[in-house]
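Only one protein chain is missing; all other protein chains are in place.
Chain nomenclature is as follows: A, B and C, assigned in order of appearance, with residue numbering initiated at 1 for each chain independently.
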Amino acid sequence: MKTMAFNEAIRTALHEEMQRDESVFVIGEDVATHGGPYKVTDGIAEAFPGRIFETPIAEAGIVGIGVGAAMAGMRPVVELMYLDFVTCAMDEVVNQAAKMRYMTGGQARVPMVIRLPCGIGRLLAAQHSQILESWFMHVPGLQVVVPSTPADAKGLFKTAVRSPDPVMFFEYKRIYTSKGEVPEGDYTIPIGQADVKREGEDATVVAIGPMVQKSLEAAVLLEDDGYDIEVVDPRSLSPLDVDTICESVRKTGRAIVCGEDSTFAGAASEIAAMIGENCFGDLKAPVRRIGSPHVPMPFSSELVKHVVPEKSHVIEAVNQSMAA
Amino acid sequence: MKTMAFNEAIRTALHEEMQRDESVFVIGEDVATHGGPYKVTDGIAEAFPGRIFETPIAEAGIVGIGVGAAMAGMRPVVELMYLDFVTCAMDEVVNQAAKMRYMTGGQARVPMVIRLPCGIGRLLAAQHSQILESWFMHVPGLQVVVPSTPADAKGLFKTAVRSPDPVMFFEYKRIYTSKGEVPEGDYTIPIGQADVKREGEDATVVAIGPMVQKSLEAAVLLEDDGYDIEVVDPRSLSPLDVDTICESVRKTGRAIVCGEDSTFAGAASEIAAMIGENCFGDLKAPVRRIGSPHVPMPFSSELVKHVVPEKSHVIEAVNQSMAA
Amino acid sequence: MSLSPEVCKTMYTMMWRIRLFEEEADRQTNLGNVVGTLHMYCGEEAIAVGVCSQLRTDDYVLGTHRSHGHCLAKGASIDKMMAELFGKATGTCGGKGGSMHVADFSLNMLGANGIVGAGIGPTTGTALASKLRHTDQVSICFFGDGAAARGTFHEAIMMGSLWKLPVVYVCENNQYQQWVPRKNVAVIDSVADMAGSYAIPGVSINGQDALEVYEVAGEAVARARRGEGPTLIEARTYRFYGHSLGDEQQYRTSDEVEKWKSNSDPIQLLGATMKERGWLTDEEDGNIQQQAAAEVKKAVEFAEQSPWPTLANLETDVTSHSLGVA
Partner (left out) sequence: MSLSPEVCKTMYTMMWRIRLFEEEADRQTNLGNVVGTLHMYCGEEAIAVGVCSQLRTDDYVLGTHRSHGHCLAKGASIDKMMAELFGKATGTCGGKGGSMHVADFSLNMLGANGIVGAGIGPTTGTALASKLRHTDQVSICFFGDGAAARGTFHEAIMMGSLWKLPVVYVCENNQYQQWVPRKNVAVIDSVADMAGSYAIPGVSINGQDALEVYEVAGEAVARARRGEGPTLIEARTYRFYGHSLGDEQQYRTSDEVEKWKSNSDPIQLLGATMKERGWLTDEEDGNIQQQAAAEVKKAVEFAEQSPWPTLANLETDVTSHSLGVA
C-alpha cells in the first residue's frame, strides 16, 4: 500500500497499462505539456514516446479517431479536458462508439476509454462544471464508471483500459488531489460491482463520486444520533449493480441516493426508481434524492455554495428518512 | 374543429405563427424541397419566400446559427431531420442555447424551437430511431415538449414558437400520420401543464407520446377486468407538471409510467422517482416503468417487434400493479 | 498495380455484381422482403471498384449510408449482404444493421454508416492505428459531397495531415445532398479545392471512368503506403436512382437523369473501352453478366431461406457485459 492522490492513482494505472500493452495510447488536447491539465498524463511523453498525441482543438475529430483506432485493435485513452466538451463529440460517443458493436452484429469492438474531468473545480461557471452521468447511462453500449477513491480509481481504470467496450470514465475534478491508500502493482476492479463502503443497519446511502466521502463523514456524525448508516458506492452506473444496492435497502428499509449532479433526470433518479420498483415492500420511508438544484452552475462563490450538496444535506435527508 | 394528421397540425401552427410574427423563420436540411422530410414545412417556401433556409449538412452550424439569430431577436424554427443528429449539435443546444440566459444574468433570450423527429418510423436501425428525452430534461434552461395528439401538437407548437426560451419539440415519427380533431384558428397550450386524457379511479398510467394512445386503448380493454384507469399525458417533460401527476397518483394509489424510449435513466425514471418521493404514503403498489429494453434499435423487423412497448405491456403492468 | 486486362475484367465483373445486386434489392423491396430503405449506389460503381481494386484485404475501408458498393467491392459476400437487407440472422450484421450498416470486419471493411460524415474521423483513426503498429496498411474513407460540409471533415482531415497518416479521403461528389443540388448549398464547386486548407494534395477526377479512378487511387494509395500522408480525391459522379427509396425527385429533371444514364454509365463506359482495346469479347461480356445475375439469384435464395434473428439475439452484442441494468 502506498498513499497517493486520486490523479496519481490514475496516472499510475495508465503507466502500468501502457507498459503492459503496446496497443494503449493517449490522445487529447494539451496532454503532453505540463503533465496534462490534471497531471494525469505526466511522464507519459517521456516514458512512451510516440504513444501520446497532442491534438488541435477538435473534440469530434479526436473521439472519432479514437473510435477508428479502437476498431482497428488499438486501445485509445482519450482525454477530454473538461467533461463539458463531450458535447462537441456526442455523435462519435453515442452513435459510433456505443452502437458499433451492436450495429455490426458483434463484429466491431471499440475498446476506448474516454476520460471525463467533471463537476466543479475552480469556479468556472456553467460551461466548465457539468457532470451528466445520466446521459451516458441512457446509452446502451457504454459503460459509465465513477470512482470515488484513489484505490478504486486505479483498479477501475485498469479494467476500463482492458475492456472490449467503450468506457466513460468520470473523474471529479474536486477529488483529484484527495489522497488514499492504493495497493501497489497490478490489480483490477470489475466494472458493474458496487462497493459497500460502510456497513450499517438503519438506512442505506447510495453515494456517487465525491458524495461517498461526504456520506461517510455524515455517517460518523449520525452515530451520535444513534443511527447506523450503510454507505453503498455503485462505482459504475452502467452496468449498475442492482443486486448489491437492493440487498442493502432490503436490509435497512430506507434509502437516500446522493450525487453532485442535479437530481432532475439525473443518475439518482434511475437508482431511486429502481429501488422503488424492486424494494417496495421493504421500504419504510420514501427514497430520497440529494443533488444540485436544476440550474446551470453559476460563477459567484456566493451562489455556488448553494448548489453543490454537502454532508449536511446527507444528514438532513437521513434524519427525514428516519423520522418518516 | 377539423380532422387532421399530426404533421398537418404542426404545419398549420407553423404557417399561422409565421403569418402572425415576422421574426419566425425556418432553417434545416431539405426543408424547402418535397415539403420537407415529413411534409411539415410544405408550402412554407411559397407562402414565406426568404424565410426558409435550406442548409448544407452541418447540424452544429445550423443550431449555432439558430442560437445567434434567436439572441438577436428572431424566432428560428430549426428542423433536425432525425433526432439522432442532435448529437452533432449538443454544444450548441446544451452549452449555448440552454445556458445563455443564465450565464448572462438574464440578458440573453434564446427563443428557438428545435424540431426533433424521433423514435422508430421506417426500419432504419440504431442511428435513426432514438428518443433521448431524458438528456434534455436533465439540462436546465431547456423546455422539453412531447405532444401526443394533433390538437396538442398545434397548441403546444404555437406556445413553443412564442416562448422566450429554447424548446426541444419531440415529434414521434410514428404518429405523424395519426389523425385527430384540431380546433381551428389561434389557440395555445401552456408548456408545463399535463393533461388528464382519461379519468379513472384504480390506477394512474402516466404516458408519454405515442404511449398515450396505446394506454387509452389499454384502458378500454382493462374495463373488462373491472379496472378504471386514469391516463395522464405530461405533454411537457420539462417543466414537469408534478402537481397533476401526483394528484392523480394520490387518488388511485397506483402508477405505471410508460414511454417508448428505453427505461434505464430515461424520462420514466425521473417521473417514477418523483412519484415515489412525493406519494409514498399513498402508493399501494410499486411504481412500474414501461419502455424499451436497454439496447440500440436493431434493424430486423423480427427484433424490432420485441423493442417497442405496445398496449399489451400496459395491460400487463396494470394487472401486476392491481395484483400487488 | 498497373492496369492490365485482368484487372479490368475483375473491375468490370465487380461493377456488374454491384449493379445487379442493387437492382435486385430494389425489386425485393417492392416484394416487401427488403425493408427500411435503400440508398442506391447505381451509377457510382466505378469509384468503389476503382479504389478497392488498389487495396489489400488488410487495408481498411469505411463507408457511408450508400455503401453496398463499397462493401461488395472490398469483397463482402453477396449472400450475407442480401441476407442483411432482408434482416436475417445470416446477414453481415446478423440482421442488426441493415442497409446503412453493412460491414465485414474480416475484410477490414468496417462498415457503412448512417450519419453523414461520421466515417471520416474513424478512418483517420484506423490509419493512426496502422502508423502506431508500423504496418503499411492504408485506410480509405468514402463520403459524399454533402459530408464535406460537416465539421468532422475539417477536424479529421486536419489531423490526418498533421500526423501524415496513411489515409485516402475519397469524396463521391454526385452533385446532390439528399434532395438539394450541391450548387444550391455549396460555395465552391470542387471538394478537392479544400485540400489546401489541410496541406494535402487534392485531385478531382471523373468518377464514371473506372480506369481514371483506378490510376489516381493507385497513386494516392501508394503515396499513403510510403508514409507520405493523405490525399483528398473528389470523384465526380451521379446517382441513377433517387436519394433513397420513394424519392419523387422533383428536384431534378428526368432528362438530366437519362442523359447521365446513357452517356455516363460507368459500366457501359468500361465495357466499351475494354472492347475497343480487345480486352473483352461480347461473349465474355455476356458470361460476366449472366454469372453476376446467377450470384444475385443465389443470394436472394440464401436470404429467403435463412432464419430470422430471435428474441435471444436482441440483447447480445451490446457490450461484453450481460446487461445488468435492471
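Here, contacts are C-beta pairs under 8 Å (C-beta built on N, C-alpha and C of every residue); 3 or more make two chains touch, one makes a residue touch a chain.
These numbers come from a predicted model, not from an experiment.
Asker: Could you tell me which displayed chains border the chain that was left out of the figure?
Answerer: A, B, C
Asker: May I ask which residue of B:Tyr102, B:Tyr187 or B:Phe280 touches the chain that does not appear here?
Answerer: Here the residue in touch with the unshown chain is B:Tyr102.
Asker: Can you say which of A:Thr3, A:Thr33, A:Thr177 or A:Ser312 touches the chain missing from this structure?
Answerer: The single option touching the absent chain is A:Thr33.
Asker: Which one, B:Asp241, B:Asp261 or B:Glu302, makes contact with the chain that was left out?
Answerer: If we include the chain that is not displayed, B:Asp241 is the one touching it.
Asker: Of the residues listed, A:Ala58, A:Ala160 or A:Val242, which one is in contact with the missing chain?
Answerer: The one listed residue touching the chain not shown is A:Ala58.
Asker: Which parts of subunit C face the unshown chain closely enough to count as touching?
Answerer: Its contact residues with the unshown chain are 149-155, 158, 161-162, 185-188, 193-194, 196-200.
Asker: Residue-wise, where is subunit A in contact with the chain that is not depicted?
Answerer: Residues of subunit A in contact with the hidden chain: 29-30, 33-34, 54-58, 60-61, 84-85, 87-88, 122-128, 263-264, 293-296, 298-303, 306-307.
Asker: Given the full complex, what residues of subunit B touch the hidden partner chain?
Answerer: 23, 25, 50-51, 53, 55-56, 58, 60-74, 76, 91-92, 95-96, 100-108, 140-141, 143, 163-165, 191-192, 238-242, 274, 277-278
FYI, only the chains that are shown with their structure count from here on.
Asker: For subunit B, which other chain has the most distant CA centre?
Answerer: Chain centre farthest from subunit B's centre: C.
Asker: For subunit B and subunit C, what's the span in angstrom between their mean Cα positions?
Answerer: 36
Asker: What is the distance in Å between the mean C-alpha positions of subunit A and subunit C?
Answerer: One centre to the other, that is 40 Å.
Asker: Can you list the residues of subunit A that touch 2 or more other chains?
Answerer: Where subunit A meets two or more other chains at a single residue, that happens at 60, 91, 95, 102-103, 140-141, 238, 274, 277-278.
Asker: Touching two or more other chains, which residues of subunit C qualify?
Answerer: Only 93, 95-97, 101, 113-115, 151, 318, 323, 325-326 qualify.
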